[in-house]
Structure formats: C-alpha cells, structure tokens
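In what follows, a single structure is set out as structure tokens and then discussed.
A single protein chain has been removed from this complex, and every other one stays in its place.
Letters are used for the chains, namely A and B, taken in the order the chains are written, and counting of residues starts over at 1 for each.
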Amino acid sequence: MSYKEAVEKSDVVILAIPFQAYDEVIRPLADVLKGKIVVDVSNAEKSDGICQAEYLENLLESSRIVKAFNTISAWSFENDVYGASRNAYVCGNDAESRQRVMQLAQAMGFTPLERGWLRAAETLEKKPLQLFPEWRTAFWITLIMYTCETLYTILRAIARGRDASYIAKRQAIKSPMVMSGWMTLWLLSATFLPGCIAGVIQLSRGTKYRAFPKWLDRWMKARKQLGLFALMFAGIHACLCLLMLAGGYFKGFSVKQKIKGTEQYLYRTYYWNVELSFTFATLSVALLTILGITSLPSVNQTMSWREWDFVQSKLGYIAMLLGFMHVTLFSYDVFDLNYMKTWTYGFPHPAFFMLIFPMVVFCLKFFLILPGVNGKLTRIRKGWERGKPNSPFDRI
Amino acid sequence: MSYKEAVEKSDVVILAIPFQAYDEVIRPLADVLKGKIVVDVSNAEKSDGICQAEYLENLLESSRIVKAFNTISAWSFENDVYGASRNAYVCGNDAESRQRVMQLAQAMGFTPLERGWLRAAETLEKKPLQLFPEWRTAFWITLIMYTCETLYTILRAIARGRDASYIAKRQAIKSPMVMSGWMTLWLLSATFLPGCIAGVIQLSRGTKYRAFPKWLDRWMKARKQLGLFALMFAGIHACLCLLMLAGGYFKGFSVKQKIKGTEQYLYRTYYWNVELSFTFATLSVALLTILGITSLPSVNQTMSWREWDFVQSKLGYIAMLLGFMHVTLFSYDVFDLNYMKTWTYGFPHPAFFMLIFPMVVFCLKFFLILPGVNGKLTRIRKGWERGKPNSPFDRI
Partner (left out) sequence: MSYKEAVEKSDVVILAIPFQAYDEVIRPLADVLKGKIVVDVSNAEKSDGICQAEYLENLLESSRIVKAFNTISAWSFENDVYGASRNAYVCGNDAESRQRVMQLAQAMGFTPLERGWLRAAETLEKKPLQLFPEWRTAFWITLIMYTCETLYTILRAIARGRDASYIAKRQAIKSPMVMSGWMTLWLLSATFLPGCIAGVIQLSRGTKYRAFPKWLDRWMKARKQLGLFALMFAGIHACLCLLMLAGGYFKGFSVKQKIKGTEQYLYRTYYWNVELSFTFATLSVALLTILGITSLPSVNQTMSWREWDFVQSKLGYIAMLLGFMHVTLFSYDVFDLNYMKTWTYGFPHPAFFMLIFPMVVFCLKFFLILPGVNGKLTRIRKGWERGKPNSPFDRI
C-alpha cells in the first residue's frame, strides 16, 4: 500500500516517520491530508532545534495538527507492563482534534493529559532529551560538598604527615564511611537552611509579596532532592559503619572478664556514650526513611499540607538533631582541649566541620521559633504587610 | 484598583482574604457579586468553628458560592514541584459553577475532585487542621504497648535488685533493642488479632450482616498502620542488634582454635540455634518490607484483592511466624526449668511475654482454618445466614 492509499482511508493520520524525512514524504501528501487530523509523534534530536510540530503545521496549512504520544516509549506501546510513564500529553490548535486524539489515547490504555495550544509542542518534543532537570541543583550542591570534603580530608592527612599509600588505603572504607556521615549532616543542613533564610528575608522585608532572590528560589526547589541525597548517604554510612564495627575496628570498647560456671570469657561492651550515639543514629535513619517514604508521589498525594509540613519539617529537624547528637556523643573527645592543640596545624578534626553547619541552621531556626519572632512571621505568611495598617489582614 | 473595580471585571471571584475580614470587606460588595461565582478558599482556624463557606453563602445570597483550593498549600500554587497533595476538592450548590471551577483547577495543573453540595465544605475547611487521623488508633495502641513494656522492664530490673544507674545505662542501647523486638511481635499480633476476632464473631452469629462492635471496627481500620509500625520497629531492632553484635556483646558464641600454616588463630562462630534464629529474623524483615511496599497507594492500586489478601494475610502470618521462631530459637534457654525458677519473683523473662501474644493469635487462626470451621466461615462471608434456609445462598 502506498502512503497515499493509507492516508486516504483514515481521518486520523499518525505520522511515525523521522523528522528529517518530513519534507520529502509529507509535502506531496498535503492535498490528501486536507482537513484530516495529523498526529505528530516526533522527538527533538537536539535541545536547540526548531519546534517540529509547528514546522509541520506550516507544511500542512489545511490539516489539523496535533502533537501527542512522543513522550511515550516504543516499548510501552507494545506492552501493557510497567515501565516509564504512560501519560499521553496532547496539544494542538483545534480543540475538537485534541479531544479526538485524547479519546484515542484513552482507548489505547494511556492517561491523556491536555496541554493546550500547539506552541506547547516544543516543550513536549524536548522532554525526552531531559535527564532529571529537577535534580540538577541538588546534584551540583552534593558534588561540590563532596569534593570539598574529600580535598579537606586529603589535605589534612598530608598536613599530619601521612604518605600517599596510607591515604589511598583509607579510601577503601574508612574515608567513604566518614564522608558519607559528613555528607548526611551537611545535606540535611542544606535542606533546612533555605527555609530559615526565607524566613529571615520575609521578616526583614516585612512582607511575603516580594519574590525571593533567584538563587534562593532554586535552592528551595531543590530541598526535596537534597533530603533524598541525605537519606542515601545516611544509608551508605550506616552500612559502612556496621561493616567496620563488625570487623573490630574502632575505639570505644570496655572489656570485662566474666566467669560463668567453670568457663571464663571476655565480655566486651561499648562505652555508654557510644551506645547512646548508635541508638540516636538508628532513630535518625528511621526518621529519614519515613521522610523518604512520604516523598513518594503516591504517598504525599494523600497528605494534607499540615501533615506534609509536620513530617518534612518537624520530623526532619528531629532527624538532623539525632544525627548531630550521634556525632557529638561519638566524637566528643576530639573537642578535648589537649586534643584540640593538634588542630594548630590549621586542620581541625572533621567532626568539627560536621557539626558547625547544622549548628548554624539550629541557631537560625531557634531564632525563628522564638515566640515574638514566630508570631510576626506567621502574620506575614498569612498576608500581613508592614506599613499597610488599614488592610483586612490587620485583624489576624 | 479597588475591590469593587477588581470584582466588576471578573465573573469568577476568588476570595483570598482571612475569614475574620469577611463581614467588613464582602458585605459592601454583595451587589457587585450578584450572580457571580465566588470561590471561598478559607481554612478553619479551630476544629469546632462554623462552616465558613455556608456563612459566606448567607452573606451573599444571590452569588453562587463554591468551596475549593483550600486544601492546597500556597507553595503548590507557585511551584510545579513535588510537595503535598495537588488534589483540588470542589463543592458548591450550583453544578455549573462547580464545573467551571473544576475546569479552572485543571487548567492550573491540579487534579479536580468533585465533593457535591456546599454542606461538604465544613469537612474540607477542617481538613488542614487534621494530623494523620487514620493513624490515631494505631498510634495510641503503640504508645500504650510501649509504656507497658517499659514499665515491666523497669519493674523487673528493680525486682532483680538493679540500681538506678544500671537501669539508666541499659536505656542507651540494650533496652531499646529488646523493646523494639518486643514491639514488633506485639504489633504484628495486634495487626492480625482483629481479623481473627471478626471471624469468631461472624461464626458465633452465623451471619455477616450485623455490624461489628465499634471498637473492633476501629481496630480493623488501624491494621495497616499497626503493621507499618511493626515494620518500623523491626528495622530499628535489626540495626540495634547488628550494632550490639558488632560490639561483641551477647552470648551464643562457640570459639575454636584453628591452625593454618604457622599461624594459629581463634575462630568464632554462633551456635547453630543462634545462626538459624538470625536467618529467620532476616527473612522476617524481608517479608515485612514486602508488606510495607505493597501498602504504598500506587502499588496496591495495581493489585487485585486476592493478591492483596495473599500478601497481607499469608505473607504477614509467615513473617510473624519467622519472628516468633527467631525469639524462640534465640531465647529457648530462658524456658529452661532451672532458669524459670528465677521467675518466682513474679517477673518472667521478657521473651515469655513476647511469645505469648503471638501464640494467642496463632491458636485463634489455627482454629479458624480448621477445614470444617473455615468452610462455614467462607459460606458466611459469601452471604449464607444461619436460620434462613430458603435463600439463594443456600446453594453455595
């Protein structure tokens, strides 16, 4: 069957040919396609290309162009199994044609989602080129943090006179273990800091009706991802710690001799502060896991925003506090004055850095929940503005 | 622009002012708002207040009041990122206005959900005040259990002559470890017990057409949450156990001397019962995790109720049985007759209590799956009733 014959028989034509062949294949069919619905399913090949559906509309001025299905993988078409998204985004300038294609999508087992005029097509075409755009900010923050921490660790080792082989060997398990814990605390701090900064800005401006600086806005939108990275590092840290503890590494043991019947054996326990430190760490990971679960789209859809706020903010702060206490209890001896003299090289113990960033966040948060400050902030967030005394919000 | 000018230009007016200001701001606008759709987005500030949307309807008798958007956080309006629910509940007495507002919600990227007449508004207004109402029963059951277990542990320690400092130190890791295991078994029992009780009640009544007592109904609705609490405690228990084992705590080791070449070293293994106990515990946690995953809304939406029943009931009982065996194998020596004499203080070993509650559930369940009993119960659940011999269900 020729293209022409195929097109003549249908009133909805789905164009499944590469964009490069549009001119050659479609131009001769313009007459036959007159008045028909033509569905463009092509994807962009580069992110700075033209809008292919609009190009097609110029080619076929008397057809009704609809962009659809391009975000669905070929595999999903043939198989009713799980896989990538089954959302069929539909856009086009003719409302009736859009409806027709949406019904088609429904009948094919996809979830049709209307996206308005054809000018939305460019976004749809370039969607398959995207790779987790909403994770980008969090990814870079995480990468920069990790690089800084690694550099610091290596520089400190050099300053303390370690040789290259020692440093290399530490990368096998000790260094990843320390770093993943460090990352957890810093990422959690980075998750909660922008909310505090936003509060301070709103307080100082006396209004919520001015946009935040762009960097803060991007940071705030990356909070969920930062929190999930923190959870990942917490999990890795927990595993590596358990592996090292099981291997018999570490200080912090108290050894007792016990006699039971005729047998005599050594009975080893952690010191009390280490015990408590581990329990806090376990609870912190448990809370972070709950936070992670409530970040799943299907779970947070069932939550009201008060519940969401309770979990993400209240439980989140408790998780961070528990992690903070974990490090404090485990490493309190590095804050011993005699030991701190070894810092004179200029390279304090990592625990010092681990704790300083969360401490800043706690101080800011503590300031924001002081009764007077908190009340004022609440009023601002409900719409009150400084210097506008006659507004209806004055009565809040 | 004054309020009046703004209102005149629109046929859908969204009222985003605090409820306290309704009288003052809206009353003068009643004439201009005549016939227009007025969307009330206010939230209740206390759970015993009046219905604000109905109050507004009395104020504006000739406008068409629609309640919508109040359950969506301000953050979701400005940002297309994940967060709390994007469901826009809409209710109002005029069907056409509801439709109009639902289209608006759709266009704004929310999921519109119709909720009928305006009298539903009160529920919507008070929704943001709720904090996990479906978790309440499970939370209290869990809290009471935990309190009882803590009290028992402390009383037992006192009865055995331990001093305060010993008891305090045990709270660091040993006590949370024991308690979290104990909680897991009891919470699992509490998850499965109501189903058994319901079966017994249906059997004794000979019909399924009478409502269960209210307490049982509430308990049955809390089963999912109880199971998830059990999973959380199981995870905490597993972490704390691993940490303690890694520290070298615990009995249950068999130490052998091995000679390999010229080296001679000690080779330590668990006793066989301890090994098996740990494997069972691991499998139990694995099954509980599967149960937890199938509780996620998006996962259980894909399951038929036979599959749901298989996972939640069959796998659930196996998980509980494995946990039961874990404790039995690990602590079988506390059931030794000589050791049990130490119970004469009146405070049996916690393992005794850990096992007794699951045992009750197993016995009940065993009774219910006896061929004769199970067959009768199945008939009852399909609609058969005792003493109604001529119903069509008689043939089942």
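We adopt the following convention: a contact is a pair of C-beta atoms (placed from the backbone, for glycine too) under 8 Å apart; a residue touches a chain by one contact, two chains touch by 3 or more.
All values derive from a computational prediction rather than experimental measurement.
S.K.: Which of these touches the unseen chain: A:32, A:200, A:239 or A:334?
M.R.: A:239
S.K.: Given the contact definition stated above, which residue among B:276, B:321, B:334 or B:373 touches the chain not shown here?
M.R.: Candidates B:276, B:321, B:334 or B:373; residue touching the omitted chain: B:276.
S.K.: Quickly run down the residues of chain B that touch the omitted chain.
M.R.: 114, 134, 221, 224, 238, 242, 245-246, 253, 267-270, 272, 275-276, 278-279, 282-283, 285-286, 289-290, 293, 295-310, 382-383, 392-393, 395-396
S.K.: Can you name the residues of chain A that touch the chain not displayed here?
M.R.: Residues of chain A in touch with the missing chain: 17-18, 20-21, 24-25, 71-73, 75-76, 79, 81-87, 106, 127-132, 169, 172-174, 176, 232, 235-236, 239-240, 242-243, 245-249, 296-299, 301.
Keep in mind that, in the parts below, only the chains that are shown with their structure count from here on.
S.K.: Approximately how many whole Å separate the CA-defined centres of chain A and chain B?
M.R.: 26
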